[in-house]
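Below is a structure I'd like to ask you about.
One chain of protein is taken out of this complex; the other chains stay put.
The block that comes next holds chain A.
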């Protein structure tokens, strides 16, 4: 008797143990109701790399194989749509409409155009491959990284276009585009050199290349050669598509152009007031000198140096061209329009404080605007304060942006309108807080004329990458921050977020170390007793990403959920502690004692897109606790009320250079001189 094989194997990749309550898992297995005979589900908790994938595929007997990751999103009809399609035909592959965020209700309305292709994640996930053909292809593509297998498969079988199925799939994150991705270190090449004219595939390739180069800035070393990259770029004419990379990844766009074999080594990156910022690329054997060394990247055939140079305006190709407007050619004057904004839905941050200072101290600047979403709760408040509000990201906002001489914000957005961008115009970046982590790759990638730092430590760190742009003034919101005295004692706990928990089910969430550490502390009998005995209240300010799961935490009479703004919550507290949040530094700035409770300090930075820069134990402005016991002991013995000369010294060193009474004045002086 002939054995009848099922149609499809789902390889379900989990990062941890299988979360059977997760939405994606439930939606997959719910298809068993009708399609049990058609598919198998294979769970793997190992990271799928090419060799594991080859071995899995080698053992499959189903006609098709589809990979799904537990952090991704699928609609309820996902599997049914795929199976219905595959049942009646033999194809190389079938794929859904791919997204990086929410899946629209009607995916067929998504236009299959270059912007879709460029935004699309091209990993293997969500795509049903013909198992036999994947197996064949893998024999040739065994040295290709998993993340490039989908594109390589299409190149190998010359599949120039694919009509997606009328269903969506979301990888639920777009951080790859921002932080890059890293290949298996042994990977010698990105794609096979199987030529194609498909603009779709070429778009995927240029995106992949940009993301790979972005990741390489973190990794610093690759088994790929620059010769291979040049071959790729010229064979697939990827240099013609570099304009797709430019808006969001200008660093990588310059890099790709250089890799093409450009004679040029210096690429204009950002116009500035005194001299422009150029990225310079060179072979380490023939180095080009610059002002700031940024990277040394080891390719298999060459070490590439990347540095930053401040070069005279006259070097700029457009300098003597009247067709190109120089936004710096008009100095900032009381006639200038200046736009301030914080987050679109939430003001109450550095831009608001600076705007308030600026408009009351410089009333001659009549065209200062504060941009905000009118649906924000802050709109009415600021309106009442007499703010000159404009709705953010509207046509009117962009027209104002075009006309303006300066943008000042605590957020960095990729503003582009009618040829104006932050690349060719003035931008003062205020930040939301103080950088304690190593965000250098991010800092180098961003456009700003002024980067506001708080204290010498941070300023020195920033000046390593942006010496002429860094301003050690302190954050605007700190100038007016004052301790609020009130009846009764308040303690404040402000845990930050973990990126790897974005997609987990509530069931799974309550099993995480994150939840257990926080909730455990909130319900610890010693704490509760202490609070009760000393008439103290513990306020817990949950991270906005946890707000929707707030009900999972066991609040009580003494442990309450803080609904106040960060500013109010901090200013009214007598002691503030966090795991890693830099917001507690505001408290320290005004003399409120702080502490760190880092129950997962060994793993925390492994899962985050950045690394810790601050050594909390030697440079932190408060004690660091690894265990709840030590923290509880510290709290219940009221050690936090005792003054510490060590932390006072650290505090002084940390905030060195910040004049609490001249924070805003210092920023305004600098911004008006741009």
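Basically, contacts are C-beta pairs under 8 Å (C-beta built on N, C-alpha and C of every residue); 3 or more make two chains touch, one makes a residue touch a chain; residues count from 1.
Assume contacts and distances are computed from a predicted model.
Undergrad: Per UniProt, what's the omitted chain called: "Alpha/beta hydrolase", "(2Fe-2S)-binding domain protein", "ABC transporter permease subunit" or "Anti-sigma factor"?
TA: "Alpha/beta hydrolase"
Undergrad: Just to verify: which one of A:59, A:317, A:419 or A:544 makes contact with the chain not shown?
TA: Of the listed residues, the one touching the omitted chain is A:419.
Undergrad: Of A:310, A:325 or A:616, which sits in contact with the chain we cannot see?
TA: Going through A:310, A:325 or A:616 one by one, A:325 is the residue touching the chain not shown.
Undergrad: Among A:399, A:460 or A:626, which one is in touch with the chain left out?
TA: A:399
Undergrad: Using the touch rule from the top, list residues of chain A that touch the missing partner.
TA: The list for chain A reads 320-326, 329-330, 399, 402-403, 418-420.
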